[in-house]
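Each remark here refers to the structure printed beneath this line.
Excluded from the complex is one protein chain; the other protein chains are retained at their positions.
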Amino acid sequence: MNKKTRVSVFGGTGYTGVELIRLLLNHPNVEIYQITSRNDKGKRVDEIYPSFRGVLNNILVSPEDADLKNVDIVFFATPNGIAMNYAEGLIEAGKLVIDLAADFRIKDQGIWEKWYGVEHKSPNLINKAVYGLPEINRDSIKKSKLVANPGCYPTAIQLALIPLLEKKLISSTNIIADAKSGISGAGRNPELKLLMSEADEDFKAYGIGGHRHLPEIEQNLTYVSGENVKLTFIPHLVPMVRGIFATIYVECIKNFKAKDIFESYYKDEPFVDIMESNIYPNTKSVRASNFCRISFYKEQDTNRLIIFSVIDNLMKGAAGQAVQNMNIMMDWQETLGLSSVPITP
Amino acid sequence: MNKKTRVSVFGGTGYTGVELIRLLLNHPNVEIYQITSRNDKGKRVDEIYPSFRGVLNNILVSPEDADLKNVDIVFFATPNGIAMNYAEGLIEAGKLVIDLAADFRIKDQGIWEKWYGVEHKSPNLINKAVYGLPEINRDSIKKSKLVANPGCYPTAIQLALIPLLEKKLISSTNIIADAKSGISGAGRNPELKLLMSEADEDFKAYGIGGHRHLPEIEQNLTYVSGENVKLTFIPHLVPMVRGIFATIYVECIKNFKAKDIFESYYKDEPFVDIMESNIYPNTKSVRASNFCRISFYKEQDTNRLIIFSVIDNLMKGAAGQAVQNMNIMMDWQETLGLSSVPITP
Amino acid sequence: MNKKTRVSVFGGTGYTGVELIRLLLNHPNVEIYQITSRNDKGKRVDEIYPSFRGVLNNILVSPEDADLKNVDIVFFATPNGIAMNYAEGLIEAGKLVIDLAADFRIKDQGIWEKWYGVEHKSPNLINKAVYGLPEINRDSIKKSKLVANPGCYPTAIQLALIPLLEKKLISSTNIIADAKSGISGAGRNPELKLLMSEADEDFKAYGIGGHRHLPEIEQNLTYVSGENVKLTFIPHLVPMVRGIFATIYVECIKNFKAKDIFESYYKDEPFVDIMESNIYPNTKSVRASNFCRISFYKEQDTNRLIIFSVIDNLMKGAAGQAVQNMNIMMDWQETLGLSSVPITP
Partner (left out) sequence: MNKKTRVSVFGGTGYTGVELIRLLLNHPNVEIYQITSRNDKGKRVDEIYPSFRGVLNNILVSPEDADLKNVDIVFFATPNGIAMNYAEGLIEAGKLVIDLAADFRIKDQGIWEKWYGVEHKSPNLINKAVYGLPEINRDSIKKSKLVANPGCYPTAIQLALIPLLEKKLISSTNIIADAKSGISGAGRNPELKLLMSEADEDFKAYGIGGHRHLPEIEQNLTYVSGENVKLTFIPHLVPMVRGIFATIYVECIKNFKAKDIFESYYKDEPFVDIMESNIYPNTKSVRASNFCRISFYKEQDTNRLIIFSVIDNLMKGAAGQAVQNMNIMMDWQETLGLSSVPITP
């Protein structure tokens, strides 16, 4: 490759944005052309994130001032409701668009508007957008101009359920996802409940009966399984920065060996690790990496199967998956820029 | 009261031991007469725990050298399998015994020996021991000479289930307890997996398919409900020091209003807090206190009820409950020495 | 005592406020009559801090609506610049006032206004206020109507230096205080830098060349020593919630045994613990207690002495010291309500 592909990052100062920039800086095929920030325009990125000192000296521009002409790919690491204002123009201009927010994740406009509380500005694009979970949509992603990058909980939970639901091995209406997330999942927002003095040494549930990731999960699992999937989804906040751990309880309706099903389903997937029996995943084992690790436990005297799934919420749950999607869209090797080993300790 | 009651603490240097000592030092009716430690005998307690400097200068004695003649109450904050060697002699000598370990929690000797891996040394005492969960056994505790202080997970989980099971409002065989504990629950043991470098910023499940607290929970819930209770119990380790959070999923078999049931059941309990609708508990709200806080969420279109229960594992889950049991056995006000407010932030 | 003394807490929802309320609830001689909060008026305290559920159901009132007639003591746990508007009226009405903020800590009005950036509204009260460090000002506190409760860093640092400066054993102009604080010292403010995602797993210096606690420390040490004390003061932020650790480097100008000097100076002090040689303090050993623990290390071949001093910033560094001051002002036993043992682990 002679010339690097130019990418622009909208919303570069949130946690998914900064993680995306970190990955793009290590990616051999791309050049970060521009980073936007409404609140911090005019500042240098490395002023806000000194971790970039010495490697990135871009100046943040206002989204309005973004020079999009010379850009090939635009990532939106913005809050929900931003990408839908830009996507159509960008696509018409021949750019690829990857939205790390939720604007194009839900196919039913009414459901989207109910959960996100605003009117959708690009309803005609909703069906053109591809849900960017490569493990189920790789071919569609490859052909797409607009990818809706999945949410963090949805990624961890769907990867744990798809092989079973697709084969109709479990009840589609008796599923419990008890999920736990590090606090970076709540974003870089100056809220009291996110203060270290509040959140450290505390554990709690939240979003009970109303987390926006629920319709996203149910929609896609319904699509995959061909059945109406209903989920009980209880997210919890863990006093750590990164990581999602999902403990998922399902009811088996057929006899099967979970390990065989999962290993067969994911045998060619570079980022899904099916663990041996009696080995269970932990979030640190995927930190700063794009891996999802999955294992399971089958109760002896019942038909209950328990599935454990971990990801780094900012990586496979956001920026890492976005880069994976870019690689697929560009027909590059899928692991490009994503091969670094998890950080431990 | 002219003369203070003399208590001895066996195993005073583990986390439940040190928490018990902290509480006893603030208790108006007792005097700590002696603290034993096999590993640290000859040392001062405040040498090992400088938090006691200025308030406690006892020298740790070997259990063999303990002068038990002049003691009224003996607490065992020892590992499992110790109290059963001493209890009979102590009770015969007229002492009250409270075991914070598991020696007398399980009524079926065979089950106990299977889970704890050793022969029981005082099988004849097993049935004399009272399971020290005051909310269900207060009268028996009052008359008992030997109290088996419940485990931490069992306390949080049972308090969340007893009112429903006792009234047969939920299925006794479709219960999932997804439980999360701070790392102090693993005790003061020099193990790699408990190092801060390992456990900090990590979340994982453990004890899958084999946690010793499972038979304890099932036994007591079976006793309370009169039905054969089966539980799926998945404990997880949270990167924090104190606190247990249990998320419990049950299947309602009758129509009822959970809040009414719980409020009615616990209306006179000093340490059980039933929260309002739409308010959910967090572990920090009970830190260093003897409270258990409970709330719930009823799914709209299913018969699934979700119950949230939090305690401080070292308090209501161990030392606090032991002091509560002592107060009951001695016919003192039940909250004596336990009225301090949770520490926040 | 037949009737409890009525206290009012202004600014009850910050971290020093909530800690003060926790202590007052356990204090045998006082009744919390009223708690104010400008931002949260109309809400119940236990709505904001569920740790108070079951023990405190006061409704927060606006400061304007506070009924001060029936109150004996008013604590200000407000931001800087509030107490100075109320103090005069309260004192004239016969109330005792304890300000946990900085309004009356600095005797030189010009210096105060320079560092705090506003005009002082009660300059005539500045000299009537007593600096509430009981270890040096006990008699004045006893007679005072207005106590300026010291800052957290100043408490830890001054207690470590006063015995040496008062006896002119060290240079008054070659002092370095390298201080480290848990993040609760920054208050309950929704700022990005205080988010757990930012502050956890990070360590940094801050306030370099300009922390407001510097003039407070220098003023009082100058007063105590009779010499012009100059300090290098570098505060750092520790990824933990509570605790201050000060490492202080001084130059000995006489021969002396530090342990003898400190032990003699603090021999009757209930809250200052001078540790043995070769034992050094840690912040957890004072958590949730009013203790200050001090030890030292004398270099062999130089005249450098290093002093280590720890407190809980919310206790001896704020609310605990305020209660100690109240006890002195009221001529109660000085340790009343402050005898609980540090929380560990």
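Just so it is clear, A, B and C label the chains in written order, and each chain counts residues from 1 on its own.
In the analysis below, a contact is a pair of C-beta atoms (placed from the backbone, for glycine too) under 8 Å apart; a residue touches a chain by one contact, two chains touch by 3 or more.
Bear in mind the structure is a predicted one, so any value in this text is a computation, not a measurement.
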item: Absent-chain contact - pick from B:Asp99, B:Glu201, B:Asp312 or B:Glu334; value: B:Glu201
item: Omitted-chain contact residue, chosen from A:Lys95, A:Lys180 or A:Arg293; value: A:Arg293
item: Which of B:Arg188, B:Lys259 or B:Lys298 contacts the chain that the document leaves out; value: B:Arg188
item: Selected residue (touches chain absent from view) among C:Lys142, C:His236 or C:Lys259; value: C:His236
item: For subunit B, the residues touching the chain missing from this view; value: 15, 183-184, 186, 188-192, 194-201, 239-241
item: Positions on subunit A contacted by the hidden chain, ascending; value: 15, 18, 22, 25-26, 49-56, 184, 188, 200-201, 241-242, 273, 275, 279, 281-282, 284-289, 291, 293, 339-345
item: In subunit C, positions touching the absent partner; value: 176, 178, 180, 182, 197-198, 200-206, 208-209, 230, 232, 234, 236, 238-243, 245, 247, 249, 280-284, 287, 297, 299, 301-302, 304, 306, 308, 310, 345
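Quick note on the criterion: only the chains that are shown with their structure count from here on.
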item: Taking each chain's C-alpha mean as its centre, the one farthest from subunit B; value: A
item: Euclidean distance of C-alpha centroids - subunit A vs subunit C, Å; value: 46
item: Rounded Å distance between subunit B and subunit C, as computed from the means of their C-alpha atoms; value: 36
item: Where subunit B touches two or more other chains at once, by residue number; value: 200-201, 241-242, 281-282, 284, 287, 345
